[in-house]
Structures are given as structure tokens and as C-alpha cells.
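Of the protein chains in this complex, all but one are displayed in their positions.
To keep things simple, chains are lettered A and B as they appear, and every chain counts its residues starting from 1.
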Amino acid sequence: MELTMAGALNAALRDSMREDDTVVVYGEDVGRLGGVFRITDGLQAEMGTDRCFDTPVAESGIAGTAIGMALYGLRPVVEMQFDGFSYPALNQVISHVAKYRNRTRGRVGLPMVIRIPYGGGIGAVEHHSESPEAYYSHTAGLTVVSPGTPADAYALLRASIAFDDPVIFLEPKRRYWLKEDLDLPVSAPPIGEAVVRRAGATATVIAYGPMVTTAMEAATRAADESGWDLEVVDVRTLSPVDMDTLVASATKTGRALVVHEAARFVGYGAEIAAELSERAFGYLAAPVLRVTGFDVPYPSAKIERHFLPDADRILDAVARLLEY
Amino acid sequence: MLTIRDFLMPDLGEGLTEGEINRWLVAEGDVVVVDQPIAEITTEKAVVEVPTPFAGRVAALHGAEGQTITVGRPLISIEVAGAPDTSPSGNVLVGYGTSESAPRSRRSSPPAGAPASHTIVAMPPASPLVRRRAAELGIDLSTIAGSGPGGMVTQADLERAGGRADALVASATPPTIAGGKRRALTGVDRIAAERLTRSHHETPVAAAWLSADATRLLAVRSDLEGSIVGKVTPFALILFLCVRALERFPRLNAHFDTQSNEIVVFDSIHLGVAVQTDRGLVVAVIRDAQGKSATEISGDLSRLAGAARDGSIDMADLRGSTFTVSNFGAFGVDGGTAIINPPEAAILGVGQIATRPWVVDGAVVPRSIVDLSLVFDHRVADGGVAGGFIRHVADLIEAPDEALAQ
Partner (left out) sequence: MSVEVSSAASEPSSFPGPSKAAWQDVGAEGAMTAALPHDVDLSNDQLRSLYRLMALSRRVDRQAINLTRQGALGVFASSHGQEAAQVGSVFALEADDWLFPTYRETVGTFARGVDVVDLLALFSGSWHCGFDPYRYRVAPLTTPLATQALHAVGLAMAARIKHDPIVALTFFGDGAASEGDAHEALNLAAVYAAPVVFVVQNNGYAISVPFHLQTRTSSIALRAPGVGMPGIRVDGNDVISVYGAVKTAVDRARRGEGPTLIEAVTYRLEAHTTADDTTRYRSDDESTEWRARDPVEGFLRVLREGGIVDDSFLAEVEAEGEATAARMRDFLFGAPAGDPLEMFDHVYATPTAQLDAQRALLGQELLAAEES
């Protein structure tokens, strides 16, 4: 059956709610409307307003009440409507969601998921195209997941909902309409595992979320245009990250780059580059490069394509890797 | 039983480092109860009444009014009833730890006292991978000009290595001659050509040669053939004697490290023997020759030569020699200036054993004579050492009985 990523997420929520009646879905416009991206479409009608409901516009409230719900034994799956609007909840997330288990010496775990559509490339106005993954990944106690394909969207969301620790689930909104042939349910890969999407030998391209598609496009073009055989690794769980898989790939090819939409400075790629330098040092033929957005606030729609990394920018970076 | 307990100046305001005694509320000799205020302390933030955690008699006040006390220093001492408390006395400094006086070092690695064992060399830039490969191939990166970004030595540069990028190579190109048949050097030949060129470029060589009377050696060899020892070639015997001579002159079983300017004497003697095959000359290695008998050396030699000729020889047997012997005699040649096999420091050429006129007891008689020619790295050995070595080999050849009896 062909499913979009949005459809896969919807199915994951539905299947999780059917199998576990402690799963509760809420957020702004997720109930009656079914979500501004229709990710929660039909859930309220099927499950009732106790299981899927709308909230007032109160992001901190959404996250804070989710904490209380998880404390009481439910599994809340809440939505921040857009990346740029997740920030009012940062205090609850950083001060409490991330710290509750540690603060209570493991007696209280918060099995909750905060879903956030993120990333650009949809021609939106300000605040609707952010990539905040570095803030969340930097916060000890959080698990940060970002699927790159419809199959992973289904599987990783189900896994996140079933997970005993809080998950920040970053959905690449520009890929919501990506289609894949899926036979549901897709078995869930464990949280914390990266995957080699395309095996290769020339160089390693490390990507996650919206850039997985871009990286695969670059690999196809690389093979056709230059005879390069790129290996593409999909990180999937940003934190805690599966460094073993990334190190194995970089060791094999000797050349690696990380690609993300988020700005370069102190971005997620910096962590991967540093860690790869440390662990694969003797095997690197070239420094680990980062292909990223620029260190500017996300620009307006008409020029956003110049900000976003694309296959061209990735291939230029591969060429630089090969100069060494 | 009475003991003195010290009440240390506490941190009264989240990270303060000192406090001033504004007013004492007790005097020495006063009896105090637990939590009784004993002083007013002024801090950056406030004036605070400080209560004593101990009950007893005030033994000492550790400062006058107006004096500043550092956090962690004793403020007041109280004589209390009871045995001395062996537990850490008072965590008066939350976050500052308990009674341990000196902070302990937690360095897991000792501070660098001895000079570092690794060498820091001014090397051309090269990626970690290239350095690793260069080390494996025994290539000195400083001899290669890098073609990568910023002058980095690339993998391609390594592959082209062999001293070609050496800045000392003459810029004038030799005249070309048109025509001729071209045969590209590949595989073993190519590597050999690169190593020879490099050795030739890098090593200041000198040579020493002499002739030795091998008549007695041949006689001993015939005797051995009849005995349980079995068949050995004269060449194998000479190899055995070389090993004995190297034991006496270990400086020739060595390597000159240009980076550190050190002579590295090898621990073992792995004898390289040049073997002629269809595909060219290869150097087979008799490992740990110092521990082998003449028969064993002979056995190794035939085995290796056979394997080299039929192409079945192991890569391991072609690597790691510390001193090479070349059998010029196999070509019917007396001697020559062989090229040292890098990274060794010397190579001995053994010529044919031919009947020649020789002087014995004043008369000219026909004897079996062999020429020995030693080419050596003059940085590692001088004339004395080189001459001493080759003389000793000759002496052993001329009077081999004792050595061969072992």
C-alpha cells in the first residue's frame, strides 16, 4: 500500500492508541481538525475526546500537563504545531522533561512524546522552518528521534510512544508527502540505531530527517555524473546517537561529511565531526566536512533555496573530500 | 571524656568565600547548647547570626571582632563531651567537600616528566590515513612533495613515491632516444626499482673487498656430506659464517634512522639472500639466522630458493631482512658493488669459488679462492668496523673448523 509520511504517522498514532489505551494525543487543532498537517486525522472520531483532544494555545501548558499525565501513568503524545512554536515549552522540556528521572533517582520516568514538525523548504513565513534539533540533543535526559522515510516515520513513532523515556520526535515537514510502498505494521527498529541507506566506498554522507532524501539524490547523481560510489547513513536517533555505525562507515571510506539544514555553528554536525575525528582518526583521509544552512536566521521563502543544502552542495563537498 | 570540636566558618550565602566577625555573642569558657547563636557574621549579602552545632564549653574564639575569616577555617572551638569523632568533621561547606585538607589530584596520566617517547617531526601535512600507510610502507614522508590542498601529501602521492618527488633529483632531463622496445615495470620489479633508487639516493656508501682461501672450507664441506649432517652448499656454509661474523660486528646488522639520527641495531639477524628467478631477483629471508645451524640455514636456503623460483614463496619470507648476502658466484662473477637493500646498512657479495694461484708457505700453489665484497652505509660503520667484519668472514672461511663444529 502506498503511504505518505503523513499517512504513516497517522497510522502509527492510530495503531499505538488501539493497542495501548494509556496513549493520549493532544495539542492545538489536533482533535476536531485532525492537525494542520492532518497527522492526527480521524483519531478523535475513533477514540473519543478523552483520548484525542484540542488544547488552548499554550505550548508550555501542553508540555507541562504532559509531564503530569506521564507521572500519573498515561502515555501522552503531544504536538507542538510548528518548530518555531516549540520554544515556549523549552523551559518545561529542559527543566523538567529531561530531568525528572534523574531528579527522582529513576523512580519517575516520563513516557511521553513531543512531536514537532520541523525544517524548511515549504515556502512558509517566519518561524515555520526552524531546525532546533541541537537544543534538544544537547539536553541530557532527552531522546531525540527524526525519521527520514515513511517506513521509519511509522516504525520510529511507534517505538517512541512505547519508549520508557521522553522522546522529542522531529518530523521533517517538507517530507510529509513523500510516498512509500508500505505493508503496515512495519517492525520498529530500535531507538538508538542508525542505518546505512546506501552502501558505498567513495565517501560517507551522514544525514537525518529531511536531508536523507537529499543525500540519496546526491548519491544517485554522483554515481551517474562522476562514478562516485557514496555511502549514505541515516542517523535516525540523534540522541543518543549510534556512533558505532557512523564510525564504521567513516573508517571504511576514509572520507565523511554530515549534512543538515540547521545552521553550521555549533550545529549537530559539529558533534558528529568531532566524535568521528576522535574515533576514526587513523582512518581519515580527509577532515570531516559539514554541509549545512548558513549562520543566519532562516530566510524568507523566496531565497530559502539558497540557504538550504541540496544535492549540489553535497556533491561539491564530496569533491573537496576527494582532493585529499 | 572531653574533646575539642572545631566549627569551621560556613558558606553563608551560596558561594561566599569569607565573612567578617561583626560581634561575638559568647566568650571563652561559656557553656553553650546546640544551635545557640555564638556570633554575628557580616557577609557580602547579609548579617547572619551563626548558631553552634556543638554543645559544650567554648574553648577558643578564632578571631577578633572586625576580623575576616575565610570560609573553611575554624571559627570557634567547643570542648564537647564524648570521644573524638573520627568521621569527617562537619560538612560545613556544602559542595566544598568534607575534612580532606589538600585537594587530591585526579589526573589519570602522570604529568609529563620524561621526554616524550614519540617523535615530533616537522613533517609535511598529511592525513592520518596517509601517515599510517606511509609508516606501513616504510616511506619517509618528508621526502615527498604533497599535491593535496595546502601541500598535503595525498594517497596518490604515496603511490607515486619512491623518491621521485625528492627535491634533490636533477632538474635537467636526460636526452630521449627515439624508438626501442618498451617494457613497463610492474609488481615486484617496480617496487624493487623504487627501493633501489631510493637506497642509492639516500645512503652514503663505501665498499671494502678482499679475497679469501676457501680450500679448507670445501674440504670440511665434503666431510660433512658424508656425515649425518648431509648435503650443504659452500654458499650456505659461508652464510653461516657471515652470521657468526655479524655477531661479532653487530653494527653491520643495523639501520640508520634519518629522522632521529640514530643507529638502530637489530635484535635478530634475518639474513636476506638474493635469489635469481625467472621474474627477476628476489631477496628471500632466512629468519633468526643467529639461532640456526649450518644445516638449518642450508635447508632454509634451498626451500626458499625453490619456492621463489616456482612462485610459491610467502610474502612473509620476502620481508624483514636485516643484512643481505648476494651470491655473485652464481653468475660466475667475483665481486661488485651491490646496492644495499633498504632499510639495511650493509650487503655482502660472495663471488665464485675458483681455482687461483695463491701463496702458501712461500710457494705459489693452486687454491680455491673466493672474493668477498662488502658495500656498507658509511654512517653506520667506518672503515675499521667494515674492514674488521669482512676480514673476520675471510678468517672464518679460511679456518672454519671450530665455527662449523658447533
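Heads up, the rule we're going with is that a contact is a pair of C-beta atoms (placed from the backbone, for glycine too) under 8 Å apart; a residue touches a chain by one contact, two chains touch by 3 or more.
These numbers were taken from a predicted model, which means no experiment stands behind them.
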- prompt: Which residue among A:96, A:198 or A:221 touches the omitted chain?
  reply: A:96
Task: Have a look at A:164, A:295 or A:323 and name the one touching the chain we're not showing.
output: A:164
From A:3, A:39 or A:66, residue that would touch the chain that is not displayed: A:66
- prompt: For subunit A, which residues touch the unseen chain?
  reply: 24, 50-51, 55-56, 58, 60-61, 63-74, 76, 88, 91-92, 95-96, 99-109, 140-141, 143, 164-165, 192, 240-241, 243-244
Query: If the missing chain were put back, which residues of subunit B would it touch?
result: 7-8, 10-14, 34-35, 45-53, 85, 87-95, 97-98, 104-108
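Just so we're on the same page, only the chains that are shown with their structure count from here on.
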Statement: Between the Cα centroids of subunit A and subunit B the separation in whole angstrom comes to 48
Query: Touching subunit A in the complex: which residues of subunit B?
result: 127-130, 132, 148-149, 152, 154-155
Task: Report the residues of subunit A in contact with subunit B in the complex, numbered from low to high.
output: 254, 281-287, 323-324
